[in-house]
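Take a look at the structure below.
Only one protein chain is missing from this complex, and each of the others stays in its spot.
This part shows chain A:
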């Protein structure tokens, strides 16, 4: 940070994966005083690793290796809000659901249906719905049923290319997807169980001019940041405060564009609860942004 009151320091390199690590996820139910932080990592080596910090010395250790389930790259992983389940999506066209049973992770369900590589998986805020997306251009919504059953409730078609990432709104059951077709789409349920595309954020709405790789929300859910192969980050806002009272879901519009910070594809972006945006790009740089208030 320019004002120097923040510093990022490497504390440890976690070694174990034998190929590119594609994605990480913090377990949201950990990191409290009597519950050390846990994160999951997934890799081109077809495995998922669970890492936990040892409170006494602060060092991170690999607690579990989830293997022999996915047969190709594991592209992304996501914890259920309760932290008991981990969903992993793979280039093998499946999504696996793992349950933490007394420290052991057991694959309790495999979601099949996508034609090819599954790129991303996301749980909604209550943990009752799961979304996946694929190179097959579709987004699937799955309902979590009793007994670790997952039922596909909708196959969303609308993207014209590879869908790179899906992400649920932090408080509402509204789904966002971003794609190789340069757009972000907003998906909503109409009250009768049917899902439809409520809005498309494309180049004509000041959107991105190349692949949109990732998106993230602020804690309130009234701002969204997207990152792209066009070397920019874009911030979007909704018309009303928290969307809770809004019946108009197609209310996202462009707020500003952050350009000139990365000079190769921006693959990853996150918005922290404290309001800090971090981006990671193919220029090997991490950038940290804070809004001026």
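The rule is simple: a contact is a pair of C-beta atoms (placed from the backbone, for glycine too) under 8 Å apart; a residue touches a chain by one contact, two chains touch by 3 or more; residues count from 1.
Operating definition for what follows: contacts and distances are computed from a predicted model.
A.B. asks: Of the options "Exosome complex component RRP40", "Electron transfer flavoprotein subunit beta", "RNA polymerase II transcription factor B subunit 3" or "MIP18 family-like domain-containing protein", which is the UniProt protein name for the chain that has been left out of view?
C.D. replies: Matching "Exosome complex component RRP40", "Electron transfer flavoprotein subunit beta", "RNA polymerase II transcription factor B subunit 3" or "MIP18 family-like domain-containing protein" to the record, the invisible chain is "MIP18 family-like domain-containing protein".
A.B. asks: Per the definition of touch given earlier, which of A:17, A:49, A:114 or A:135 contacts the omitted chain?
C.D. replies: Answer from the full complex: A:135 touches the omitted chain.
A.B. asks: Which residue among A:180, A:195, A:236 or A:271 touches the omitted chain?
C.D. replies: A:180
A.B. asks: Can you work out which residue in A:62, A:125 or A:282 touches the chain that's missing from view?
C.D. replies: A:282
A.B. asks: May I ask which residue of A:17, A:114 or A:164 touches the chain that does not appear here?
C.D. replies: For the chain that is not drawn, the touching residue is A:164.
A.B. asks: Check the options A:17, A:49 or A:119 and report the residue that touches the missing chain.
C.D. replies: Considering the complete complex, A:119 is the one touching the chain left out.
A.B. asks: Need a quick check: the contact residues on chain A for the chain that isn't drawn.
C.D. replies: 20, 44, 72-73, 75, 91, 116-117, 119, 135, 162, 164, 180, 210-211, 229, 264-265, 282-283
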